[in-house]
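The full complex has more chains than appear here; those shown keep their coordinates.
Letters A and B name the chains as they come in the text, with residue numbers starting at 1 for each one.
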């Protein structure tokens, strides 16, 4: 169990182990201070660097409230190791860059498990390209589809979301701006150089490079890097919600066309197999949009060169969204990997409701058509088109 | 630092110490299973009771996901202590009642700190009944008010919210319904009694009494007890947000009419005193509404006798809202306790802008009125009315 707790109230939380925990956030802050100290030394703005040791979490935590953020106690501890730590920075530089580093870890996990799920969905779509099943609209049997189309449609939604997520990941920036986004303090540190501003800018680029983050202008009051990541994570959660909702429905006792590989049991009802992973994914999908909304409300209420609440509202909200997204991506990949497709149940439904499923065809053709397998339209082409796009996003699909 | 972590990303989290942590939730589940076991024994439906020992958190956490909730591993562990544990119950009974117990602890903390804040606000309103200050509307100076009126208005908002919170607290119910809200399992346990249904109902009442909760009908799919508590917590957070927003504004360097007792410092700007508690309260107030929205979305998507995601979305959402509410109430009470009212700054503003503040009066009176202190209207009466209502809610105000 990760130190963040949560496994009882958010089952599956442990899948995210140390992603974006308090401890990881502390480590990320130290990592940034280290990169900065190394950068200062390399630029000749500090006499040298030392290997910083992260202080105890409890020590930082105890003092995080008095200044409103954990950087003040952190710097106090780290300056015992080197007096040059944090010179030229502001608290927001440290918190924001550490948030970005933690978000990036989360995004990488989501991308990896997203790819795992995508490959399985690709396999399912291929394997069941010809598996006819009932299409349903507005809760009622409608026209036939194939399970391959359904799996491909899930894949298409995931692909859209992953494209968005990758873009947000590639654009994640370092935050270096000093108190008001002017880099005044670091320029001041370099005031004896020939080109203090150039030195400061080069230092910022160097430190971004050390952390493999985008450089660019300070974003102290422009929160698009965070909201774009959040929106992308919600797009992914939408994709899981859609897929999990379908699976939960098709797993209903009265339908039984799908089944989770390892359904959850009941303490009192022997033999019950609940679609647990689908349910837990739906849980995330229902809760994620509100978290992104909070990040947008926060962004929309930024004022001055650092706002009076919006900034602070982001941190834990982002942690929740990112961490739960890691859990969900792992659960989703497992879910599709273990998914049991009951082709016999699908076929049985198609056979028993063939007249209903072909009613539209008859109304068009004016004929006696009653074979759902003969009313699949462009299903294969749609699947092909989805694959074509997905193949541009994922290799070895 | 509580086991829940969070102090770094939600500064002040430690104020809530063990309220609604994973460990507390585990303890609450065990407490309910204990009460139930005691009730079974007292009703003659179990041979006797034993004092249950809570299993290790890690053991429960590790298995919480496979069944979708922590009750299955918990019961497995507890049945090693007594085979009669959990007989007649369903997982939802345990989770829901434990949620309620944890929420109640949180509500009690909010109520206590709310009362602490209310008394301070009452004192401020009385002390500054005659402290004239500028009223401001739509960011511009408007007509004069008194700081006593402002403090009383904060109190009035808090009073409304606390009334709602107390009502939600008093109505918190136990959950005992079995798999589908019919109490079938416990009636079955009592099948050899003369009146199995009466026995089951009496047992449910008895266990509710043991936990000091309301009895009543199962609410497996009717989530008003939770949403009412959540809405009330958001009403309180609105009250804090309003108060904190005012304090943050009036603390601005250019206004300086209020000041937090212990402002937060800056690592690089000596002498800076930020209104940290106000900022942290605003943080909560910006984030809380979305959490309640999630609980409502969950409630609105309940289906069957237990839903496929809505239930699971509630747990951690409720924890967050409740725990952060405890933190905020404590911060708010501290904030008002330490609030420094700069009456000189208020008076200076009133004097320097007297013409502006009395422009409305002149437009009505057609006179040369220029004394803001003579244009306070029914301010005293409004304060009296607020106190009259508040006195019905709090004693010793």
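In the analysis below, contacts are C-beta pairs under 8 Å (C-beta built on N, C-alpha and C of every residue); 3 or more make two chains touch, one makes a residue touch a chain.
No experiment lies behind these values; they were computed from the predicted model shown.
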Whole-complex copies, counting every chain including the 2 in place: 4
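The rule is simple: only the chains that are shown with their structure count from here on.
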Contact set on chain A toward chain B in their complex: 1, 3-12, 14-15, 21-23, 25-26, 57-58, 60-62, 64-72, 75, 86, 90-91, 179, 185, 244, 248, 262, 264-269, 274-276, 278-287, 290-291, 293-294, 297-298, 301, 308-310, 312-313, 315-317, 319-320
